[in-house]
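Note that one protein chain of the assembly has been removed; the remaining protein chains are unaltered in position.
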Amino acid sequence: MTYSKDFLLRAYRTMKTIREFEERCVSEFMGGNIPGFVHVSNGQEAIAVAACIDLDDKDIIGSTHRGHGHCIAKGCDVIGMMKEIMGRATGLCKGKGGSMHIADIDKGMLGANAIVGGGPPLVNGAALTAKTLKTGKVAISFNGDGSANQGTVMEAQNLAVVLQLPHIFMFENNGYAEGTAAKYGLGCDSLTERNAGFGMPAVCVNGLDFFETYEAMKEAIERARNGGGPTAIEAMCVRFDGHFIGDPQLYRGENEVEDARAKQDCLKIFRTRVKKEKWLTDKEMNAIDAEVMALIEQAVSEGLAAPHPNPETDLLSDVYISY
Amino acid sequence: MTYSKDFLLRAYRTMKTIREFEERCVSEFMGGNIPGFVHVSNGQEAIAVAACIDLDDKDIIGSTHRGHGHCIAKGCDVIGMMKEIMGRATGLCKGKGGSMHIADIDKGMLGANAIVGGGPPLVNGAALTAKTLKTGKVAISFNGDGSANQGTVMEAQNLAVVLQLPHIFMFENNGYAEGTAAKYGLGCDSLTERNAGFGMPAVCVNGLDFFETYEAMKEAIERARNGGGPTAIEAMCVRFDGHFIGDPQLYRGENEVEDARAKQDCLKIFRTRVKKEKWLTDKEMNAIDAEVMALIEQAVSEGLAAPHPNPETDLLSDVYISY
Amino acid sequence: MSNSTKHMKTSLKTYREAINEALHQEMERDPTVIVLGEEVSGGAGGNGQDDAYGGVFGVTKGLQPKYSRDRVIDTPISESAIVGAAIGAANTGLRPVAELMFFDFIGVCFDQIFNQAAKFRYMFGGKSITPVVIRGTVGGGWRAGAQHSNMLHPVVTHIPGLKVVMPSNAYDAKGLMVRAIRDNDPVLFLEHKIMYDNACEVPDELYEIPFGEAAFPRQGTDVTIVAISNMVTKAIEAADILAKEGISCDVIDPRTVSPLDEESILESVEVTGRLVIVDEANERCSLAADISSIVAEKGFHSLKAPIRKVTAPHTPVPFAPELEDAYIPSTAKVIAAVREVLGA
Partner (left out) sequence: MSNSTKHMKTSLKTYREAINEALHQEMERDPTVIVLGEEVSGGAGGNGQDDAYGGVFGVTKGLQPKYSRDRVIDTPISESAIVGAAIGAANTGLRPVAELMFFDFIGVCFDQIFNQAAKFRYMFGGKSITPVVIRGTVGGGWRAGAQHSNMLHPVVTHIPGLKVVMPSNAYDAKGLMVRAIRDNDPVLFLEHKIMYDNACEVPDELYEIPFGEAAFPRQGTDVTIVAISNMVTKAIEAADILAKEGISCDVIDPRTVSPLDEESILESVEVTGRLVIVDEANERCSLAADISSIVAEKGFHSLKAPIRKVTAPHTPVPFAPELEDAYIPSTAKVIAAVREVLGA
């Protein structure tokens, strides 16, 4: 396959944005500027971007507790996100949601979800809307190796097949659900075979390879848009950070994280490939890096300067549209 | 395989008891002697009996809304059952449970379950007890083609594999979940393949054939007792009656039920086989028939004569052991 | 019948027919309305008759032949997936009406209801809308046993972000269903299964009954009786019997329990000074307790006697008819409670 320069630059920029956003979330959290529970997705950027790069605002994604990357890949405003994660009144969700509950419907981002397995049933609904109104749109749910074992996810898989919904189930297998190894939680030898058992096309890809993941997605999206129903993609990847920021990660092997950062970095793999193919140059990408760093810096400084919510006006609002 | 005469007579007697019990439930319900919602299992007797005939009282089964056959096969008192279904104070559960909530812990019958998919998670628990206390006992859950799509069932399947529990998942595929065809509700082409996807041995048998079903069970039970973990068995069968007693069954094809009763009757198939093999004679089986009819008659007359519960004493009791 | 519907042509309709008609007319009017659930049509994938059930209680009968399986969707037995799909579809442009055959089945899909639909608007800072209706049958009387006879409205009334509708007659059922479908917040529409054949005059046209406005099936000055769902029937019976003795009861049917028409209850108690609350749900943390506590706080100075709750006891629903009849609040118990608060 050949890729346009614009596509490659966008892909790189988005992946890099996620990476730097997440790394900065870690340091801001550690510095006390971010409250609550925060789960970052650095290491898994290629998947989010490969999944979303061909979507428009009317295609829908549903995310997880580890949702920053999905949001950014789907086009959510990075500054609004940082404000939200910092709990500010001008955040994407007015500071009421926080890291685990970011949504941006206008961008087709249906919502992060702090309940493991909460998303896929909802994403079926978005796919049902597309099917019913014949919009030609698709819906993507992000899932983990751990959430695969939640009954709600498996119900959603079956229903998607029964109704032939345009829903792509993306399973990011990062090897862990909190501190539990994926291979422990999944009784099956292969999640992909289990997915196929539901009666949908199922593939396994190297989620560190943007291009491989993108091509599987492209095929799945095409099938979905043409009425061919759901697909399951298992994308093997690694989580660079802890389950949550601050996790001591005692359950990981010696040097596991260091090794992953050195040898399994999807951004490095992308750079190596595009340079080898002579699609992009270091110079082009370094320029993007600088812009991204500036954007993240801006997000943090705007975030820190943003107003806090006001309990008088904000605590009781937005529960109902009318009551 | 060879079968002892005692075994064959027991198998026949139990199947026949279920058949007559169920047929009589229909007529007593129609006559106004049984209140509530009642789901009968006539047509599916071979599965219940094949599943339970090798179990003892310490092996556990968990049943469904269509549980009379499972109860009888597990050794519950038929007269106590009829009283229960009639809502009498001396019924197996003092009239508090009724058809959909019969249990008899002493017989290893953990409970019918009016919630589709409610049982298998609990049966995992019984299997966990067996594993933890190293009793060598097994646990069987009964499932339908419809309940297979309930998330709780799929979670239970995965957990049973993860913990290698001695749990046999028996799926009675009678072609329907209420009025919905099994092949509609199950998105997959084959439930057995989906079951295998969970990482457990999975087979499909002709559930009208007692012997085929029995042999699959025997293998599964042996494996479970020896620490080999769970098995899934899909037993193809037919439901002779409506989803519930009184169901007009408009969703069934013309002559479908009549044909099934004529050509897919597991009792007839059993009789033909044992006669052909010269294992049992008509005379022996007719004698059993007469005894069974007498027992059912007795169950009904004792049921009708049994005392009703007394609200003064019975309404508020049995909620807690102590409170 | 309210003022706005007075001029409309009516006919005798059952509770079942009234809801069915609301669904028919709203589906006709608005192509984004869909219906989904188990057996809402029935016969999917089979060789027999299509629309074989139209809902196991027949409430959705005839919708599928008219609007096709694209808009009247039979599903597998996967309540989380059903309710989740309805919610996600509501977030993205449809107005789904999902059915839980028995509301007892919230146990297998409660997360989607209380943690998802109920919270989206707030969590997302007012960004999302969830115009979903989840219909479910509640209550006892069918001898269906402990797992199919619960009320459970207190559980969902507790949850901010949900609206809870409990019509007590066919007229309200139609108008409230129309309102529920048009509402932009998630609505639980709880139909008492014992009332499906109850009939009254119901307008043939579309009309809405607003949420949070009680009805007053009997007016009186001695005792206020607040009753919910099918208990309204019993409260009315009790009031009519007591009226013959000269005891005048003010029967209030909140119709929606979230939002709740507090004002009407408080105003009535201001007049009567005495309150009986009748609720088929279990007693602990119940709607009866809720209403009692509102009056104990805001209407305290009007109260001339202790508030009496007539509820189901703290037990599961028993199967045997004698026990179930003793479990469900009866007209006799309502009468006794009224006498009690009157000190008679």
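All chains are identified by letter, namely A, B and C, in their written order; residue positions are counted from 1 within each chain.
Basically, contacts are C-beta pairs under 8 Å (C-beta built on N, C-alpha and C of every residue); 3 or more make two chains touch, one makes a residue touch a chain.
Not measured: the values here are computed from a predicted model.
A.B. asks: In the full complex, which of A:Ser41, A:Ser63, A:Gln150 or A:Asn195 touches the chain missing from this view?
C.D. replies: Answering carefully, the residue with contact to the hidden chain is A:Gln150.
A.B. asks: Could you tell me which of C:Gly37, C:Gly54 or C:Gly145 touches the chain that is not displayed?
C.D. replies: Answering carefully, the residue with contact to the hidden chain is C:Gly145.
A.B. asks: Using the touch definition from the top, which of A:Asn206, A:Gln249 or A:Gln264 touches the missing chain?
C.D. replies: A:Gln249
A.B. asks: Which residue, C:Ile159, C:Val223, C:Ala239 or C:Ile252, contacts the hidden chain when the whole complex is considered?
C.D. replies: C:Ile159
A.B. asks: By the contact definition given up top, give the residues of chain C that touch the hidden chain.
C.D. replies: 80, 104-108, 110-115, 118-119, 122-123, 145-147, 154-155, 157-161, 258, 260, 281-282, 284-290, 292-298, 300-301, 303, 305-309, 313-316, 318-319
A.B. asks: What residues on chain B make contact with the chain left out of this view?
C.D. replies: 60, 62, 91-97, 101-106, 110-111, 113, 115, 118, 120-130, 132-133, 151-152, 155-156, 158-159, 162-163, 317-323
A.B. asks: Hey, which chain A residues sit against the chain that's not shown?
C.D. replies: Spelled out for chain A, the touching residues are 35-37, 87-89, 95-101, 113-118, 146-147, 149-152, 176-187, 249-254, 256, 308-311, 314-316, 319.
Everything below uses one rule, namely that only the chains that are shown with their structure count from here on.
A.B. asks: Return the chain label for which the distance between chain Cα mean and whole-protein Cα mean is smallest.
C.D. replies: That would be C.
A.B. asks: Farthest chain from chain B, comparing Cα centres?
C.D. replies: Most distant chain from chain B: A.
A.B. asks: Averaging only over C-alpha atoms, locate the centres of chain B and chain C and give their separation in whole Å.
C.D. replies: 36
A.B. asks: Just give me the whole-number Å value for how far the CA centre of chain A lies from that of chain B.
C.D. replies: 45
A.B. asks: Tell me, which residues of chain A touch at least two other chains?
C.D. replies: Residues 151-152, 155, 158-159, 162 of chain A touch two or more partner chains.
A.B. asks: Please output the residue numbers of chain C that touch at least 2 other chains, ranges allowed.
C.D. replies: 75-76, 78, 80-81
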